[in-house]
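Of the protein chains in this complex, one is absent; all others appear in place.
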Amino acid sequence: MSAGQLPRWVDFGLIPLLNLAAAFLVSGLVVLLIGESPLEAVGILVWGSLGFGEGIGFTLFYATNFIFTGLAVAVAFHAGLFNIGGEGQAYIGGLGVAWACLALDRIVPWWVTMPVAVLGAAAAGAAWAFVPAWLQARRGSHVVITTIMFNFIAASLMVYLLVNVMAKPGSMQPETRTFEAGGRLPMLNDLLPFASFGTAPVNLALVLALVAALAVWVLVWRTRLGYAIRTLGANPTAAVYAGISPARTIVVAMLISGGLAGMMAINEIMGSQHRLLIEFVSGYGFVGIAVALMGRAHPLGIVLAAILFGMLYQGGAELSFEKPAITRDMIVVIQGLVILFAGALEHMFRPTLVRIFTFARAPSATVG
Amino acid sequence: ADIQPAVLYDMGGKFDKSFNEAAYAGAEEFKKASGIDYRDFEIQNDSQREQALRNFAKRGQSPIVAIGFSQANAVEKIAKEFPDIQFAIVDMVVDLPNVRSVVFKEHEGSYMVGMLAAMASQTGKVGFVGGMDIPLIRKFACGYKQGVLAAKPDAEVFENMTGDTGAAWNDPVKGGELAKSQFARGADVVYHAAGGTGIGVLQAAADAGKLGIGVDSNQNALHPGSVLTSMLKRVDVAVYDAFEDARNGRWTSGVTVLGLAEGGVDWALDEHNEKLITAEMKAAVDKAREDIVSGTVKVHDYMADQTCPF
Amino acid sequence: MFETLILILDSTLRLSTPLLLACLAGLYSERSGVVDIGLEGKMLGAAFGAGAVAYLTASAWAGLAAGIAVAVGLALVHGFASITNRGNQIVSGVAINFLAAGLTALLGQAWFRQGGRTPPLPEGGRFLDIVFPFAEELRAVPVVGPIYAELLSGHNVLVYAAFLAVPLTWWALYRTRFGLRLRAVGENPAAVDTAGISVVLLRYRAVILCGVLCGIAGAYLSIAQSSGFIKDMTAGKGFIALAALIFAKWRPLNAMFACLLFGFLDAVAIRLQGQPLPGIGEVPVQVFQALPYILTVILLAGFIGKAIPPRASGIPYLKERT
Partner (left out) sequence: MTPAIELRKINKRFGSVHANRDIDLVVRKGSIHGIVGENGAGKSTLMSILYGFYHADSGEILVSGKTAVIADSRAAIRLGIGMVHQHFMLVDTFTVLENVLLGAEEGLFLGGGADRARAELRRLDAEYNLKVDPDAVVEDLPVGLQQRVEILKVLLRGAEILILDEPTGVLTPAEADHLFRILQVLRDQGKTVLLITHKLREIMAVTDTVSVMRRGEMVATRATAETTMEELAELMVGRSVLLRVDKTPAQPKEKVLVVDHLTVTDSRGVDVVRNVSFDVRAGEIVGIAGVSGNGQSELLEAIAGIRRARKGSIWIAGEAVDIAATPLDPAEMRRRGLCHVPEDRHRMGLVTGFAEYENAILGYQDNPQYGRGPFLDIRAIRNEARAEIEKYDIRPPDCQLKTASFSGGNQQKIVLAREIERDPTVLLVGQPTRGVDIGAIEFIHRRLIEMRDAGKGILLVSVELDEIRSLADRVLVMFDGSIVGERPAETGEAELGLLMAGVHDGTVHGAHP
């Protein structure tokens, strides 16, 4: 799609804004339907997510999760693979984090544990992506099916491990013991002197996520491997022609994808919960699909989309806290509408704007 | 001044047809009786537990009742931050001076309905359908088995779990299939501890002309004549009491264990199932209740040693 | 043993029905070139619509109609986004899943105040099992009896509809004008366009058919297999149906076998769960929970070759590169 016909600020500024406005307009109608004031609701949503330090902190905390899972989907996407397995890969990634933290937290400070945990998370997530990747590469088994299946298998594995192997004795909760200081990432609030994120769990993993985003950008557009990945995704026959091994590239791309998804667990497990617990991924992997696609598989877009979703999560929580009539389901509806209007219907206003701008630029050029 | 109570539900949400819903019922009951409104919140992910508790606390809500064992860590943390606010947690113990912990002896209630199941069974085979294979559900299952065997030592108990994802608590279709599979193996009474999934279990029992047993709240009315009884877990009472005690200035912290003796767990008998419970059955469970309360019969608590000897 | 097998197969039929309906739904859509990962959402929406209306009207048929209407409505949203506005089809599907999950719970709570559940259905609100003539009498006949009485007889009308939809779909796809054009538009929309056929209308028809079948699938869940709607009751079936569709390489007969296979694996896992395995002994229940998925992966790796989707699927049709 050539963007040439509209000024850049329209393409990258006005159109997304219009789309978001449409999403909120329709959401407003739903809010109106259940008898609340849409304006007030938007106010609370925005204020709740951006209006004060702690709100921002929560927004960024959620955004961290989405950056990881969004990047995971995007890397696979560039290789022409649709990895729906982020959910399972992140879940298993938690194992890597937990093993590192449980082993080290009482012995060494967090900054020693952290690299081990990051490696553990990435390795575990990558390992979970490996089988689908290998099957796709060698047997042509469709990665969409296998990653869906591996999400379910991950859930079973984790319940087994958490209930029977890793649970702290005597606890009702299928969860490990809580990590000591050596297994906890510092909160950004404590790290940055000027920050005022209050008690929000936004932590060092955010920095890690941003580094990951930058690394993905470099990987995809500035390395030979990224070139191979994109070539394979865009034209598999050309990739073969260019001496790029499809099998190898598929596996590598999926390993990176799985590793990124696995790293989401750093934020949740080492950064916030400080223990491995059941179902901690709670849908972040799936939202990653929407984030990646809305961000057009570009790291910058993903970071922005992740922040938008972080806002919806945090602002939505504030909203349902303030307005009990607006339940958490309402927030899901709003998310759906945002994905619909800002994602799937992103071209809706385009033709109109093109007409307006062409007209404005050349009022004499009569057409038809 | 009036108290400003609050309830924080667990992930299942306040209409989970299970303990969260019971908590909601208790809070509503209190509101009706006292005219005092309350706040509540349904979390969507683990990070919101602390956030919501803190939000309540900051607004001066008290007492704040957190439902579900998953809230323990959050309650512990926030209760320390706000020592002047009264907290309560259901299903888990948090040892702090401003926290009331309410735990239930689900195994005792399950024991009672297990006995009823065994006695109502023609085939000597009964079933259990749990949501997810987690300790709490094993606790239900274990008490139930002991009860079944107490009434009929040669009885057989089939035990199934629905799944390993959150959907396990909301999958009536799978619940129905699990029940049907147990019926196919000869069971004719099935007890569920599976939230919304259980609706499918009870439906399958009704469809097949077998008996189901409800859980947490009284589900006898769902299929009158087909639900043998329900194991009541009075989370509603726990919530109601917490609010009421705070209002009357009778608030106590510490651990409250609610078993048969305290009326915290029970089995339901009403007009919907009275025809199903014979005098003989009733007599037997009444006897068992006495024995349990007096301590002559000890119902095994799975959580005590993480095993179920049955 | 034989009886066990019959019972497992019986359960297989029940479990595969919603998958099959959703899978065929996806087949129409994807064969026309519109990728649909919103099957889950459409099914969920339909389950809710069916549950709500069947409760209010005490008529299963009215419920079914409502379920279909809801799913078609969501399908049209998908069509509007991906056909008319040429949006990203996957994003649109994701959006529909979110919308359905949120709206069903929200409206369910607003209307029935039971936490997004619909109340249990009244008499007549549910599709009941159809017992074939002489089913009971013939039950005693060896082999044929149980097959007739247990396996063939005693399902609700939607089960039969689902399996009837397979040959119908095959026929529609390969023996009718609509089918020819549908297959063509999924492979090369430009060819259809130059043949003087509207790509947009054709795809809308496919997407609507997809909605109709998703509607039946959803209605089956809430007013045939269960008695009422429960929030999130589709429990991932839409995704499994999608997997089945790929497994089936977008062909109707294969779709039936794929769904039967998934249903069968599920039924076997349910049946085996909680029983010690011969030679292995007591096995953790999670093994059985994961079994259908593990077996699917193994089967996929072992027997099914590469699945090549309809060539134009997922790509919006755009003839003028503006």
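Descriptive notes on the structure:
The first chain written gets the first letter, and so on, giving A, B and C; residue counts start at 1 in each chain.
In this section, a residue touches a chain if its C-beta (ideal position, glycine included) is under 8 Å from a C-beta of that chain, and two chains touch if they have at least 3 such contacts.
Since this is a predicted model, take the numbers as computed values, not measurements.
Across the entire complex, contacts from the unshown chain go to A, C. Touching the missing chain, out of A:112, A:192 or A:234, is residue A:234. The residue from C:57, C:84 or C:188 that touches the chain not shown here is C:188.
Note that of C:110, C:135 or C:197, the residue touching the chain absent from this view is C:197. Considering the complete assembly, chain C touches the hidden chain via residues 174-181, 183-184, 187-188, 190-198, 311, 319-322. For chain A, the residues in touch with the chain missing from this view are 2, 4-5, 218, 222-228, 230-231, 234-235, 237-238, 240-244, 367-368.
To be clear about the criterion, only the chains that are shown with their structure count from here on.
Here the spacing of chain A and chain B, counted between their Cα centres, is 36 Å. For the pair chain A and chain C, the distance between C-alpha centroids works out to 29 Å. Touching two or more other chains at once are residues 13, 133, 163-165 of chain B. Counting partner chains per residue, chain C shows two or more touched chains at residues 109, 116, 236, 284, 286, 289-290. Across the complex, chain A is touched by residues 77, 80-82, 85-92, 94-103, 105-106, 109-110, 116, 236, 239-240, 242-243, 246-247, 284, 286-287, 289-290, 293-294, 296-297, 300-302, 304-307, 321-322 of chain C. Residues of chain B that touch chain A in their complex: 11, 13, 39-42, 44-48, 50-52, 54-55, 69-70, 72-73, 91-92, 132-136, 163-166, 303, 306. Those residues of chain A that touch chain B in the shared complex are 58, 61-62, 152, 155-156, 158-160, 163, 167, 169-174, 178, 199-201, 268, 272-273, 275, 277-280, 282-283, 313, 317, 320-321, 324, 327-328, 331.
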